[in-house]
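Removed: one protein chain of the complex. Kept in place: all other protein chains.
Chain lettering (A, B and C) follows the sequence in which the chains are written, and residue indices restart at 1 in each chain.
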Amino acid sequence: MFTINNRSRSRFIALILTASIILSLTMAFTPQAQMEKPIKLSFEVMMPEYDPVRIRAGELLAEYAKQLGIEIKVRPVDLNYEITKVRDEHDFDLYILGFSARNMPFYISDHIKSANDRPGGNNMEGIRNATLDQLAEMLDSTVDRQKQIEILWKIQEILADIVPWVGIYTRYLTQVWRVEWQGFHKEYWGYASPMTWRNAHIPGKEGGVFRVILADDLKSENVHLEGSIYEDMVWDALYDTLVFLDDSYSPQPWLAERFEVSSDGKVWTFYLVKNATFHDGKPITARDVKFTFDYIKNNDIPGYSNIARYYVKSEVIDDYTVRIYLNTPYAWFLYDLADVPIIPEHVWKDVAWNTSVAPKIGSGPFKWSRRVEGEYVELVKYENYWRSDMPKVDKLVFRIIRNFNAALLAMEAGEADFYVYYIPVGAVDRVKNNPELHLNLERGFTFYYLGFNMRKPPLDDVWLRRAFAYLLPKDEVVKGPLQGLGEPVTWYISPYFGDFNNPNVPEKFPWIASTSANVEKAREMLAMSDKYEYRDIDDDGILEAIPKKMERQPQPREKPKTETPMQTMTETEKMMVETKTIVRTQVVTKVETVTETVVQGPSTTDIALPVVIAVIVTAALTYIFARRRS
Amino acid sequence: MGLREYVIRRLIQLVIAIFLFITIMFFIFRLMPGDPLSLVIEEFAIDPEARERLIKLWGLDKPPLEQYFIYIRNLLTGDLGVSFVYHEPVADVIISRKLLNTLALLISSHGMAMFLGMILGVWAAWRRGTAIDMAALTTSLILHSIPIFWLGIVFLMIFAVKYRLFPLAGTITPAKTFENIFEYIGDYLWHMFLPMMTITVIRLGSDFLIMRNTMISVTKEDYIVTAMAKGLPEKVIIWKHAARNAMLPIVTLAGLDMATVVSGAVLTESVFSWDGIGRLIYEAAIYRDFPVLQGVFFLIVVVVLVANFLTDLMYAYLDPRVRYE
Amino acid sequence: MTVLRKERRGDKLERLREFWYIYSRNKLGVIGLAILTIYIAIAVLAPVIAPYDPKARIGSPMEPPSPKHLLGTDELGRDILSLVIYGARISLLVGVLAATITMIIGTLIGILAGYFGRFIDDILMRITDLFLVIPGLPLIIVLAVVLGPSIWNIILVIALISWPTTARLVRSETLSLKERMFVNASRVAGASDFYILAKHIIPNVLPIISATMVLNVVNAIILEAGLSFLGLGDPTHISWGTMLYFANRQGAFLSDNPMYIIAPGLALVGIGLAFVFISYALDEVVNPKLRREGI
Partner (left out) sequence: MKPIVSVKNLKKYYPLKKGLLYTILMGEKEYVKAVDGVSFEIYEKEIFVLAGETGSGKTTTGKVLVGLEKPTEGEIYFKDQNISRLNPKEWKRKGLRRKIQMIFQDPYESLNPRSKIYDILAEPLIVNKAVETREELDEKIMRKLEEVKLIPPDEFAFRYPHQLSGGQRQRIVIARGMILDPEFVVADEPVSMLDVSIRIDILNLLNSFREKYGVSYLYITHDLATARYIGDRIGIMYLGQIVETGPVEEVIQNPKHPYTQALISAIPIPDPEYARRKEIIELKGEIPSPINPPKGCRLHPRCPFAMDICSKKEPPMIEVGRGHQASCWLYEKI
């Protein structure tokens, strides 16, 4: 013990270090054999770290899952990280994300197509359902509203049946304004709408300044560049559109005093108002409208990808009539138009679409006045606006306050009139009790949901996903962290969208309707699984999923309320399905073989750093050991 | 022995350091998960094709190594790239009102802290060991352990929320029309007061400590002892002889302590919604605006390294004892 | 020889006693140590001291302080006092672990650079300079984003940012130590580099940089709080930084309970103070050149 042999000792230590590093590396990279063995019901749920509510939601879910014997690790991560893992790498178990799904009815097809089950595609859960593929395909090209509703209802039922994701809660849009103001109108983002800028006023008072709080600065001074929703608020006041969406979310004439659509749905004719002018006094003509659409199409401007995709050409019939040709019938065209600012040809023809400071000669009720970077944007009334009754105020000031506490205090102090953004629950009472302020809670369409990685056993089991749906304490999330500023989600398309929402879903699919955690029901779900047997085989309090033999077919009574989608289809749909299935299946099987080989190991970023450090330390140590003075 | 050779050597080292730095930064930023478009997905369901188009537009589809070479090539021609978020050249994003805001805040607060720290430090060092010195010392140690953002919040709670003496956020009163430049400056200073005080108070602690300790060692030097023996008035000895010589380290340190300065700026600007470079860094990281991140880091590091270089040269030039090793 | 061995132990004790004698003359140091002891006691005894389970929702949200909840409740109706008490655990853990890793990296690199000199020194010092220059918090923000929020990543990242100062200090100490005669003596006696490093250099370096190491703890704690405050921390762990983050997010600012902000902040100041005082005192004990009368 006493005789110290330095050399052998150092070699020994070096050996041990090297060995342990190699060992840990091999362990880290060894694929876990998952196919035949029982799989422990231990999952990780990711959510963006910045949102306390979603974190709490995850924690609550974990609490109840534990009662059932499912282990859930709550892992708040950077949003980008989560999206990379979920959308681009498909390396996840469960995730919670928000969906500001203002276009949900249109875009839902994007999320359910098998073809989009690829890295970077929007089918993040890995939905492989031929019927859904057909329906999505049909939805994209169906013009008839009744038909759309029919398809969407079907999609909602299938989704509720296979549960690729479950809605948890929606957060109300919170809006505060000083009580003296009136004339607000609802649109996508509640009352922060184009019509609000045009209409807001204090009854009995002429002119004045309407001061709106913006939660972020403009990132650029160009209406075509993708910015934040706050940016849109500014451009909505500066530019007019052909149509606008009214309080009930339906398109109404605006710059176009009326419009027609051809019977095949491909040709739209717009009749413009005749007295409208740009801020430089030049009239707004059909040529400007044509220019606007050509400009979007020719430049492939990312913010208007749908226009670019469906728009073919326009035809100037006369100064105030323009005809727009689309390549396919596109039902959502008018909704998209409500977003397209009409720009003056004589100003924009030589301007690159992505210049950061672009001309701000608009067509709207307010003219650009000045902007102090990071502080405010000031717009002044355009005296020659074609609607002589608008705008009602002389000035519209967007004051940039990023800190919501500061924003609310500014509202209290009378330094601002209108605020649409996050109101922390701690401050709700304060706002409510302030007689000078009006707090408006709007249901909106933003919702937060729990998504499953259906590619990864045992999450490929629909019964397990249904069990999860039963475990979600939606009401507790709403009452607790959300403090009642929202409501539980029991649907796949928000009732906000009226007829598009399938009201039968909650009734037919009780797990989607469940708003409080129900461990017993969840247990029942697991018991009904035909794919796995859920049992705690190693007595560690956590269940294991044991794959069942394929011969054991599910008993028919176990699926009481669901029908095979094919049976509910109309004849035309069946035909479409059959013609397209051949192509589809080829694509699908091809992709499947790829995804099946995806190995679930720790991600490279998780181990890269510790490993690098370990290697450096070892190298350094071995260097000391090995070195002798030379 | 060659000052010239020393300068050349340091210059080469400087260039290598900057190059190494931008390389490391480039790849660290590329390690961040996600691309500038990931964030968009939560707000808008962005069309995958549009997404790919944008990625191509920004050159993000190329392999990282190729992106790196393009970046270096552009950098050599003075092109820092175009911001993903602002769609402007990075240089324009950085050299803007944000930079001025940050400079105004940092220079005023650090200048103030240095000034007060020096006066208090000299004063405490001269009365070393007394109860007053003890109190000042303890206070500065306490200041050293206060998190800057917390102090900012507390200031806001007291001065902005409770007593409404100062504004909560921003750099000027929005949309106010100013009669003349003085009115504007007055408004700006009024807005800057709380963030400035926050940094000053936190910074004062360490500036005071440094000054006090240097003063103590300076007062032990022969020439001070001689001056005292000559019977010069205490004031003259303190301010003319001792303080001047003790000032050097504090000034040098302030320049070299850029890392802490920037960190403080990020937190302070975020608490006070001060529209400056600190916030820009934070947002650029969140939005994956690589070009801006690289640009800001590049700027900071070049400034610090060049400042270091110049300080060393100054020392080498002024102090004959410095060997060019 | 049994007599000798007994003496040996006594000797160590005596050294400790001597150290304590010098240290205890420093009032600030004693106060710091006392505060730290209290904090450690709170952290260890958290389950005993805390009036409630910190994760239990036992009251209505954002209650102002009352006899039932001395510091009120947070937005979930959890007892803030209990949260602050449990927060001591994470803050201490982060501070101590990050400082330890900092010390290990810094000492290793400093010693390698200082002892072996030449090109190793050149390379390591250039890297150190670079890290010294990189603004810490922004890089931490970037790294925190790269690695994802977890308490371990934060510890790692803080250490990754903080080591250069220690490395520089250790290097300069090593440089002067390796020229000392006793190192040469050891070399003549036939000791290897490893032996010299282990027996002569490291034991002499560590006490001298001990004050800095203690200061690293404060810096780590404050950095963690800052990161958490920006929302880059680990929100699943209760630390004072994450409490402040939630307090800020949930508008404690405007609610009836300012204690939600004041309490974790004061807790941070207290622990910071303890370590700053200790560091200051250690500096005076270990570097007698700085020792002054009356303090």
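Assume a residue touches a chain if its C-beta (ideal position, glycine included) is under 8 Å from a C-beta of that chain, and two chains touch if they have at least 3 such contacts.
No experiment lies behind these values; they were computed from the predicted model shown.
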>> Looking at the full complex, which residue from C:13, C:48 or C:189 touches the chain that isn't shown here?
In response: C:189
>> Can you tell me which of C:57, C:78, C:168 or C:200 touches the chain that was removed from the display?
In response: C:200
> In the full complex, which of B:9, B:127 or B:240 touches the chain missing from this view?
Replying inline: B:9
> On chain C, what residues meet the omitted chain?
Replying inline: 1, 3-4, 7-8, 11, 15, 180-182, 184-192, 195, 199-200, 203-204
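As a convention for this text, only the chains that are shown with their structure count from here on.
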>> Two or more other chains touching the same residue: where does that happen in chain B?
In response: 31-33, 161
>> Where in chain C do residues touch at least two different other chains?
In response: 145-146, 248, 253-254
> Of all residues in chain B, which touch chain C in the complex?
Replying inline: 13, 16-17, 20-21, 24, 28-29, 31-33, 128-130, 134, 137-138, 141-142, 144-150, 153-154, 156-157, 161, 213, 216, 258-263, 266-267, 270, 281-282, 285-286, 293, 296-297, 300-301, 304-305, 308
>> Looking at the complex, which residues from chain C come into contact with chain B?
In response: 28, 126, 129-130, 132-139, 141-143, 145-146, 218, 222, 225-226, 229-230, 244, 248, 253-254, 258, 261-262, 265, 268-269, 271-273, 275-277, 280, 290, 292-295
> Taking the complex as given, what residues does chain A use to touch chain B?
Replying inline: 78-81, 83-85, 87, 97-101, 103-104, 107, 110, 116, 120-122, 209, 211, 217, 219-220, 222, 225-226, 228-229, 300, 302, 305-306, 309, 354-357, 372-376, 378, 395, 397, 399-403, 405-407, 409-410, 413, 605
